[in-house]
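Everything on this sheet refers to the single structure shown next.
For this view, one protein chain was removed and the others were kept in their places.
And then chain A:
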Amino acid sequence: MNSIIKIESLSKKYKDADQFSLNDVSLEINEGQIFGLLGPNGAGKTTLISMLCGLIKPTSGHFSIDDLEYHHHSSKIKKIIGVVPQEYALYPTLTARENLHYFGSMYGLKGSDLKDKVIETLDLLGLLKFADKQIHTFSGGMKRRVNLIAGILHNPKVLFLDEPTVGVDVQSKNAILDYLKILNQNGTTIIYTSHHLAEAEDFCTNIAILDRGKIYAKGTPETLIEKTENARNLEDVFISLTGKDLRDDI
């Protein structure tokens, strides 16, 4: 399989920080994978995703997406990626349809293509009958689904998801994950962060475990479990690699 994301010696040290948040990370993610970035709080997952989405600049190193070097082709890359942030990045007083029309148009969609795509995805995620309701009236699970749709309207080649199922009920979680699997089958590579290790074990084809800005292990969930002594599941692998200490930090 072709590598769609190539990361070489990527490092990030925030201003006034004592340590690197990401330290000399190299990684390749293949086309068609559902790639899970797992790690305790402060491991560097959000920093890595933020750099890949172009929100923050690396201190050193470089990366490319679909053979496009980010330094030189940031605007081209933004057209082929989709981002679903952890927070509900939606306008609360606009309806679901108005939010999606707006964000879809920012990806260059317009006219009937945009309208049809909005209706189709709202329907697939069970939200069509609420299309004209304002977002602030939605439950957490409904907001999370609209948040997902806003990132995938343009059929991105690569989709970044930052904890897409946090704080939602089982039904909404299943609807989201099922839809993501359909997207993946249609060719979208998914990069996903989560604290739900059981969910990641089921959902991801490949996983990297990060801690203290470094990758501790990578591979399929099955191989990681196999390689780790006495491990029955991904949680055992995770604890074995990152330890039991609390990771509270300010």
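Please note the rule applied: a contact is a pair of C-beta atoms (placed from the backbone, for glycine too) under 8 Å apart; a residue touches a chain by one contact, two chains touch by 3 or more; residues count from 1.
Rule of thumb we're sticking to: contacts and distances are computed from a predicted model.
Hidden from the displayed complex is a chain whose UniProt protein name, among "Cell shape-determining protein MreC", "Cytochrome c oxidase subunit 1", "Carbohydrate ABC transporter membrane protein 2, CUT1 family" or "ABC-2 type transport system permease protein", is "ABC-2 type transport system permease protein".
Of the listed positions A:Ser75, A:Ser112 or A:Asn230, the one in contact with the omitted chain in the full complex is A:Ser75.
Considering the full assembly, A:Ser105 is the residue among A:Ser105, A:Ser139 or A:Gln171 that touches the omitted chain.
Seen from chain A, the chain kept out of the figure touches residues 14-15, 53-57, 75, 78-79, 81, 83, 85, 87-94, 98, 101-103, 105-108, 110, 134, 150-151.
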